[in-house]
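Remarks on the structure that follows.
Other chains of the complex are left out, but the ones given are in their true place.
Think of it as A and B in the order they're written, each chain with its own count starting at 1.
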Amino acid sequence: MEDISVTYDTTNDPVGSSQDDLIVNLEGFEGPLDLLLTLAKSQKVDLMKISILQLTEQYLEFIAKVRDKNLELAADYLVMAAWMAYLKSNLLIPREETGEELSAEEMAERLKFQLKKLEAIRLVSEKLMKLPKLGNDFFNRGMPEGIRLIRTPEYYLNLYDLLKSYADQRYRVAYSSMTIEKPPVFAMEDALIRLQRMIGDVPDWTRLEQFLPTEFSKGKSARSGVAGTLAAAMELVREGVLEVQQLVPFGPVFFKNKKDDSFLN
Amino acid sequence: MNDKVNNNVMNFPSEHMENVRILEALLFAASEPLDAESLKARLPKGVNLNKLLNIVKAHYENRGVNLIKTGNKWSFKTAVDLSPMMKKEKIVQRKLSKAATETLAIIAYHQPVTRAEVEDIRGVHFSPGTLDLLMELNWVRPIGRKKVPGRPIIYGTTERFLEYFQLEQVSDLPGLEELKAAGLLESRLPPNLDIREPVEIDQSQIEPFGEDENIEDLIQSGHEAE
């Protein structure tokens, strides 16, 4: 306990440095709690004895400075600022305890405890990472000859790989099935076959729209139907079996069977 | 006991002991046999390597591990007289293939499933042997027949599967939100992502195998109704 409570103010955080330095380092903070911890440590007392009122001032001042400089501030910093302002007003003007909500003092104590807990984790994580590490300070057998023990299956798999495999596979399938949904296209080849089959029965000028298959005659897919049919019509004109007529720009397009026409004439 | 062992250690001339320890550690950790040059390069300057090697060799002479010279290289090997029992079942551990891992994952999350359903979910056909392997490993087993026309065999995971992955029950496998939170799924997900919350098998949906059915035969001959 002594160890934990004493060591925090001996850490080498930029505590002594000015707030301007901290503002520059905003990116380095892991969220508002991390920032609060750094500010709290500048009070140079046990975290359980820090002045929450002072800490609130420090935090709000810091946030104000950051906003003055028009730096981007993540939403959770502002949420914390609002909460701190609320806490501050409650600390200054004690209210009647409702019994349901936490008193300002309790909220303050809770915050202190949270900061102390985070600080403790920082300390032990440093201790943890200072332990000798496999592959760095001590080593496994470099050439294991291998033995089959009764419990060792020939194949192995760990839970991570199993979960990752499922997540990846599901993700892949979801995306591939999305790309399969291409917009329907009335291909020129299909239009040609259809037009050749139909054109023998239309000796008179007939609007292009009459030749569209039902699935390409309405809505967005009609565009593809018209384009495909027109392209096919051009091909039949080139072969000399079809005549095409458009009386005005952007007006309706008419088709007519050319063979029948020549017979009649 | 400790006294005795410490005496053993003390049998080495003390000036050599530290170097002997380094030599042991180097030979133990090396991923290939080491020649005199490599060893010298890693030991303090001016050591008498031959003397050290002889000390180590002598120390391990009658132990379960010996210091062996092959060509001009040195390495530790398990003692020759013990090697038959090591070698007999010496095996190379292999990581389960991607296809088998995926199949296992799908069976675990979507169980109970038929073979056709797994193929449908995966979007590819089984390579022969994938299911066989999973069943051989005793991670997957046929649990009955689906109550639909054709009565296809349905598969699920085994107790052994739970034990191997140290899970209490199938529903302890993480679901969509948890996979996402754990970073196993990207945060932007396609809308049609189909991740199951794994559930325990509802036995009422399953028709148990008939007593006269030889499951082994059905599976091996591939005669399952699909």
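We take it that contacts are C-beta pairs under 8 Å (C-beta built on N, C-alpha and C of every residue); 3 or more make two chains touch, one makes a residue touch a chain.
As the structure is a prediction and not an experimental result, all values here were calculated from the model.
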Chain copy counts across the complete structure file, not just the copies drawn: A x1, B x2
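Just so it is clear, only the chains that are shown with their structure count from here on.
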Partner subunit B, residues of subunit A touching it in the complex: 139-143, 145-148, 152-157, 159, 161-167, 169-171, 173-178
Residues of subunit B defined as touching subunit A within the complex: 25, 28-32, 75-78, 86, 89-96, 98, 100-102, 104-106, 108-109, 121-123, 133, 137, 165-167, 173-174, 179, 182, 184-186, 189-190, 192-195
